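What follows is a short report on a single structure.
With one protein chain withheld, the remaining protein chains of the complex are depicted in position.
And then chain A:
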Amino acid sequence: MSGLDIRGLTLELGGRRILDGVDVEVPAGQVTGLAGESGSGKTMTGLAVIGLAPAGAKVSGTVAYDDGEVRVPDLLALRPGAMNRLRGRRIAMVFQDPTASLQPMLSVGTQLTDHMRHHLHLSRSAARTRAAELLERVRVPSPEAALKRYPHQFSGGQLQRIAFAIAIACEPKVLIADEPTTALDVTVQAGVLRLLRELTDDLGLAVLLVTHDLGVMSAVADTVAVMRNGSVVEHGSRFQIITDPQTAYAKELVESLPHTPPPGTGEGEA
């Protein structure tokens, strides 16, 4: 299978078992949602996969990576240097709050080009050209000018689009998005989710979308895994989870959904 295959991911920190055998498949070209209440270990799953679990954490299980070109039977077993070469290149991550995840002292252009030059060995001008294309791709207005501006000069929605542009710059095959719309205004959420869907389809990305918001899930996810207390209690198609949840916990989660139409369809972005 092309994508990520997480098997029995377990993480212990200070004697506490935070992840307890997480099993999820994240196939290419699909958005796999990871839902669950706060503290259930969604973020920790994402961080463990990418090798950034907090210091002192004991991680076990396997995370298989395959993109057709590169196959890694277990990301967790990679040495730090090898993992570093995959990060940003093959596996990228987008965070919840773009005002916190972009470096305030560096221009957008620098943040967009540094890793391209590092991973893809592009020249400064080639990286610059590609950066402008990327900004165009994620629909940030006047890309050339935007490259020279700093994060504080953009709105939250634009910043998250920039964060996506940075993430996809080196053509990764796996994208981990941790609550990418939670910090955004509802009207802006839809646009960002649509962008996520578009990128998944066009680039064949395997996306792990972490969110506690089933509304967001129902808008973009192909399948949804429901987490509780550090393990996945149910994994099925979006349709099945929303309309016919099998476990009591998933049922509760679905019932707690606000009865507003999910974002991501129809309305445009402010």
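Everything that follows uses one rule, which is that a residue touches a chain if its C-beta (ideal position, glycine included) is under 8 Å from a C-beta of that chain, and two chains touch if they have at least 3 such contacts; residues count from 1.
Assume contacts and distances are computed from a predicted model.
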Unshown chain, UniProt name, "Peptide/nickel transport system permease protein", "Large subunit of molybdenum enzyme", "PadR family transcriptional regulator" or "Aldehyde oxidase"?
"Peptide/nickel transport system permease protein"
In the complete assembly, which of A:60, A:103, A:187 or A:243 touches the absent chain?
A:103
Only one of A:17, A:149, A:197 or A:251 touches the unshown chain, namely A:149
Option from A:12, A:37 or A:114 whose C-beta touches the chain left out:
A:114
Considering the complete complex, identify which of A:89, A:137, A:194 or A:212 is in touch with the unshown chain.
A:89
Using the touch rule from the top, list residues of chain A that touch the missing partner.
50, 52, 55, 84-85, 87-89, 92-93, 95, 97, 100-107, 114-115, 118-119, 142, 144-145, 148-150, 152-153, 163, 166
